[in-house]
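The complex is shown incomplete by one protein chain, all other protein chains being positioned as in the whole.
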Amino acid sequence: MVASSASSTVGRSVPRREGVTKVTGTACYTDDLAIPGAWYGKTVRSTIARGRLRAITLDRHFDWGRVVVVTAEDIPGENVVHLIRDDQPALAPQGGEIRHREEPIVLLAAADRATLEEAARHVGIEYEPAEPILNIEDATEVFSTVNISKGKALEEVEGVEFVVEREFRVGSQEQLYIEPQGAIAIPEPGGAIKIVGSLQCPYYVHRALKRALKLTDQQAVVVQAETGGGFGGKEEYPSMVAIHAALLARKAGRPVRLIYDRHEDLAATTKRHPGVIRHRTGVKKDGTLLAQDIDIVLDGGGYCTLTPVVLSRAAIHATGPYSCPNVRIRARAVATNTPPNGAFRGFGAPQSLFAAELMVEHVAERLGMSGVDLRRKWMLRLGDTTATGQVLTESVGSELVLDAALKAAGTVGRLDGERVKRGRGLSLVFHGSGFTGSGEKKLQGTIAMEALADGTFRILTASTEIGQGTKTIFCQLAADALDVPLERVALGPQDTSLVPDSGPTVASRTAMIVGRLVQEAATEIKQRLERERPPLRVEKSYIQPDTIHWDETTYTGDAYPVYAWACTIVDVDVDMTTGEVHVTDLVTAVDCGKALHPVMTEGQIEGGSLQAVGWATIEEVKMKDGGYQNDRLATYLIPTALDAPRIKTILVENPYSRGPFGAKGIGELPMDGPAPAVIAAIHDATGVWLDEIPATPEKVLAACASR
Amino acid sequence: MRFTLNGREVSFEGSGARRLLDVLREDLGKTGTKEGCGEGECGACSVLIDGEVVDSCLVAVGQVEGCKVITVEGLAEGGRLTPLQQSFIDHGAAQCGICTPGMLLAAHVLLERARRPSADEVREALAGNLCRCTGYTKIIEAVLSCRT
Partner (left out) sequence: MPHVTYLRPKNIKEALQLYRATPRCRLLAGGTDLMVMLHAGALQPAPQAVLDVWSLSELKGVRRVRDVLEIGAAESYTRIIGSRDAQELVPALVAAARTIGAAQIQNRGTLGGNLANASPAGDTLPVLLAYDAVVVTDRRTIPIDAFFTGYRKTALESDELITAVRLPVGRNVQFRKVGTRAAQAISKVVMAVSREPARIAIGSVAEVPLRAGRAEAALARNDVEGVIAAVAEDIRPIDDVRSTATYRRQVTQNVLRELLDALARG
């Protein structure tokens, strides 16, 4: 074997592994699977936001012989969607609580869709309604709290010459993967049930299925089909879809397809947590940052889902990438009667960083300094300590990305006339890669790698390909570590009966944490092949380096193994006739450690940036009576190709010693920076500060008019 | 009724009021055409009818009688990728891939009509196809690189 021919796939933009199937239409997504004899499933949901379920009645005049009906009483195991807390039932039980308007109550399956729709019209549900709590201000129930404390409270800090206070609001957001949620449940011999579905985390679904259906490890089989986007939206909700499909298939004794249409997906599935964030910042006249006092409230919706972890990430990122000796952060997540909120790219950090970045601007304005100069003064650098007391010992890219973005952005062209005003805004953000605190240590994600007798290699992992490139980069990492041509490495299917649990595909952890395990396994296989013959199998589990310390009780220590950094500069045109904001250009410099696959790295950054631009401008989740009012694609608007800015990405490579080939996780990072930059750009253009996103034309026009 | 699908004559019996999308996917096994919204907003179900890009969720199958319909499966002849398909792979224009079939068909028509479209013309031609992964940048680059 000639080493040099194979040793350089990392860092090269090799063709996407499943690229050919995706451009020829042969990639098989859940709803593309033809399953002979499968029935269609449907979920009948609550029509009230809060109350009790009194009774379910099936119209006696309808022929129920053609339909399978499942209620909570048909659940063989525990009536719970397994996650952090056991508060969310798979189906609302008789007499049980209704906590949001899309609460699932009855499941139906039939051989054809027309029968199914007709059957649904003959299901009657009686409620005992209660007054719903529909906004943060009215909420009394608290899902979780986080308190972070460093140094003194603002009031006790000496030398503070100015205190700047501001309150910010961030809106909810739909992930809007283009493939809606869906799963097919297939009963198999021995009481087993196989789920094939659109999902990010096979083992989340596996655990949920075992508990609700009372299955053994072997009886529950979860297989990921090709998945048309996730962005966090397919982290937890697929467990619900899978349980429902499995309950129907079990009772029907045949496969059942439960594929959501867009309306149901928008109406019922999780969204980004909206929130209110208040800052008080104490500084000296020369700009020295002395104290930050931050209050965060996130709306968790009807059930807990992943809310405590979202809140945790929000709190840890709430200071922004700045060094401050005295910090108080009080964060809480409350319950309301909206459909539950959950994971969405960034996972709380975009919410709190939005406020932190605008706070820099407000302090700079008060001091008469430029925002860039103030950031240089405040930014975390090598050796600095974060709010949780984490000392940053390596790969701190704050200044690198700021310089790179400023250099690339050039100067902003001004416009003539008053109708359209142009402005520029900047933001600087950081994002912890991997799970928060002891998450990776507790999880101990495991992968396996096999050297096969034919000279090929197979990576076995539950980490999923959802468009971000897992299939390709894992093979690159393994090929380089093995020193073999890329073609000899393949990724096994994401099937829980075949692969170990490498953890969920979330939290910017796949490339950095799981990728590192792939690299280590490949290295070990290479060594063993020097004296052993294939077939060989190696398993690798995550071992927390003993330099990482985290104290969950005091919220101190190393919150993340490392941070990725980004500076984003956006130019906007604000139409003063309509209040419409067009983001024309976006430049973003990202410290990714090492770009394993530059084209895919850029792809993550560009896609995330546009999601953030959408969140900042036109993506507005409108509520009515506890439900989403704009639950169609005709009313929930995301940017089209004509709305998207020209995006320029600069990859800054600032290696991290424990990342594979130096790489850091960057999947979520691009969601953090654009929103505050857009608001700063609107201010630059119009002189108006908005404290709230999305900056819809309605808000922009009103703000400009009242100025 | 009969129509031409990817160069082959096919026949269909059943209500002509059914959506072309459903007939393609469920009766004719052409699952490369995707359903993203069912109301003409996302373009995932784009196909070509007599050389024009349409949302197949908005077309009654009866309306394509005698027409030439092309789906994503009809682009690569004899398994050979078109330059546009290859360009999508090379430029990273397909991520999760669910919008890719529709996106390819919209871009295919543009490149047949305007051999050297500008970036703005590419954006306009693809504005009926939503993508949530790419930010469109790499898709636009992929199309621009296929100008002749």
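Order of writing sets the labels: A and B. Residues in every chain begin at 1.
Quick note on the criterion: contacts are C-beta pairs under 8 Å (C-beta built on N, C-alpha and C of every residue); 3 or more make two chains touch, one makes a residue touch a chain.
Note that this is a predicted model, so its numbers are computed, not measured.
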Inset, instruction - For the chain that's not shown, point to the residue among B:6, B:33 or B:46 touching it. - result: B:46
Inset, instruction - Quick one: say which of A:640, A:654 or A:686 touches the chain that got left out. - result: A:640
Inset, instruction - Decide which residue listed in B:5, B:57 or B:70 touches the omitted chain of the complex. - result: B:57
Inset, instruction - Go through chain A and note every residue touching the omitted chain. - result: 113-114, 117, 263, 419, 576-580, 582, 618, 622, 629-630, 634-635, 637, 639-643, 696-698, 701-702, 705
Legend entry - Interface with the undisplayed chain - residues on chain B: 15-19, 38-41, 43, 46, 52-55, 57-60, 62-63, 65, 106, 109, 124-130
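As a working rule, only the chains that are shown with their structure count from here on.
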Inset, instruction - Indicate the whole-number Å distance between the mean C-alpha point of chain A and the mean C-alpha point of chain B. - result: 29
Legend entry - For the chain B and chain A complex, residues of the former touching the latter: 25, 29-39, 41-42, 44, 71-73, 75-76, 81, 85-86, 88-92, 94-101, 104, 122-124, 126-140
Legend entry - Complex contacts: residues of chain A adjacent to chain B: 13, 15-16, 18-29, 31-32, 34, 175-180, 226-231, 261-263, 466-469, 599-600, 602-603, 606-611, 632-634, 638, 640-642, 644, 646-647
